[in-house]
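Pasting a structure below so you can have a look.
Complex shown without one protein chain; remaining protein chains in place.
Moving on, here comes chain A:
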Amino acid sequence: MGTPSAPDVVVNTTGLTKRFGSTVALSDVDLEVRRGEVFGWLGPNGAGKTTTLRLLMGFARPTAGAIRVHGRDPWRQPAAVHREVGWLPGDPAFHDRLTGRAHVRMAARLRRSPDDDKTADAVTERLGLDLDRPVGTLSRGNRQKLAVVLALLGGPQLLVLDEPTSGFDPLVQQEFQALVREHAAAGGTVLLSSHVLGEVQRTADRIGVLRAGRLVAVEEMSVLRGRSLHRVQARFDAPVRAADFAGVPGLRDVQVTASTLRCAAPAAALDALVGRLARHRLTDLECTEADLEETFLAYYGGEPGGR
């Protein structure tokens, strides 16, 4: 338990709850996000990810519990909180007639940092965006790039990114991930939400998993990788029974049909499993590592594909 004022705690929530009428959007969430880390905020659509970020920005008021950003209450002191926060909305909207550069100037002036065109130009160049075109003529991906540029203006300590990579092609996605990693490496903090693990697995140090408004898991990415599942398929020369493989710890989705076994096993269970397999005469054996998304869904459920 860190104290809320610990210097390396950037975002801190205790019992954070938000209800809209009788709908519970967020229920009793305790969370700590620290300096220098990239935190993936995961869950199916409607799980409460955006609600959390709105509370964090002070756009909405918690029904119960507390949220602190750099030790401050964003509902009471939004201006002070925003000075250190760059925000990327889930559905960025702009003034269509104005150019990207006009947006950058306006945002920089509101931040009282008029020199920021350099930051903007650097980021713009890396992502490949033309700042001099009216925003109304930009594609969805390019609007998203502009939203990234605006979020990075003024060098905020904390980046709050709501589904940031939707609309990016793979190359831009890589560049964006590099930006995120660099931000964290320089002591910054990144909180990014997504409904698919694949979008954050390369960048995140930790993930929090939200389902129906409840925080169901907080996990180090390295731990999750260690738990990565293997798909095992074995064929024998004689019929086998499911009971033959019962009791292997961590074994999932066991399917036995006549003389074949299909199952999913974490790396830690492979040795025990192979021991059981060896009691029979094998005719064929396949073992492939499942991707992280599959592992993630196996442990935390959720709707594959999200949308």
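Annotations for the structure displayed:
As a working rule, contacts are C-beta pairs under 8 Å (C-beta built on N, C-alpha and C of every residue); 3 or more make two chains touch, one makes a residue touch a chain; residues count from 1.
We adopt the following convention: contacts and distances are computed from a predicted model.
The listed options are "Nucleoside ABC transporter membrane protein", "ABC-2 type transport system permease protein", "RNA polymerase sigma factor" or "Short-subunit dehydrogenase", and the UniProt record of the chain not shown names that protein "ABC-2 type transport system permease protein". Residue A:His82 is the one among A:Lys49, A:His82, A:Arg143 or A:His183 that touches the chain missing from this view.
Only one of A:Ala60, A:Leu197, A:Leu210 or A:Leu251 touches the absent chain when the whole complex is considered: A:Ala60. Although one chain is not displayed, chain A still touches it through residues 54, 57, 59-61, 78-80, 82-83, 85, 87, 89, 91, 93-95, 98, 103, 106-107, 109-112, 150.
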